[in-house]
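As you look at this complex, bear in mind that one protein chain is not there, while each of the others sits in place.
Moving on to chain A:
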Amino acid sequence: MTTTHHATDETLMRYAAGTLAPAPAIVVRAHLASCPACRARVGEYEALGGALLEETEATQMSATALSDVLAMLDDEDAAAPFTPPPRAPVEIEGIRLPDALRGCDIGRWRWIGPGMKMSRVGVPQDPHANLILLKVGPGRALPDHGHVGTEFTYIVSGSYTDRFGTFGPGDLAEMDEDVDHQPVVDNGDDCICLAAMEGKMRFNNLIGRMLQPIFGI
């Protein structure tokens, strides 16, 4: 999978730092799985986190901090060795979704307009997260909207085109709040994408207004 649209460096840095909100972090993680270039950058920003840690000043810990932990090591060693749990693929109605959605609550597709279905994704880390899956038919426009805060969209399958280019599987679109864009799904297959909003969305057309109650605006 060749990706042509990437995350910004600021986003990758916040991802590596763990300060990106949970929903955008899931979308970025989906992109990282298919993008070695962005993974390399995340690696650099993790190293930067390590450098910040080494140069940071010390803060005195409680007097028993170390002895408490050393006492806990006995329990640790008595416990069963760490084994990663088995991992089932993530799907929606038979369609394979990015592993980044593991642990999320994925509902069924809901009809939201002609040729357009949506599933709201529950994020355990953040009950108020705005994370959705969209499935839009060929030739159809995605909901026309602006947004407060940045919008992160990962293309699961199919493709769409807007004034910034064509976005295909594995690509990440990061749109600032001041950007109004009108993506249209390319001919061929449905376009399935995973979208997270940092802030609330505002919609400009009828379908958009139908979505608003879903986002609790």
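The working rule: a contact is a pair of C-beta atoms (placed from the backbone, for glycine too) under 8 Å apart; a residue touches a chain by one contact, two chains touch by 3 or more; residues count from 1.
Here is the rule we use: contacts and distances are computed from a predicted model.
Trainee: Name the chain not shown, per its UniProt record: "NAD(P)/FAD-dependent oxidoreductase", "ABC transporter permease", "Quinol oxidase subunit 4" or "RNA polymerase sigma factor"?
Mentor: Going by its UniProt entry, the chain not pictured is "RNA polymerase sigma factor".
Trainee: Could you pull out which residues of chain A are in touch with the chain that's been left out?
Mentor: Touching the chain left out of view, chain A contributes residues 9-10, 13-14, 16-19, 21-22, 32-33, 36, 39-40, 42-44, 46-62, 65-66, 68-70, 72-73, 76-77, 82, 84-85, 99, 102-103, 124-127, 148-150, 177, 198-199.
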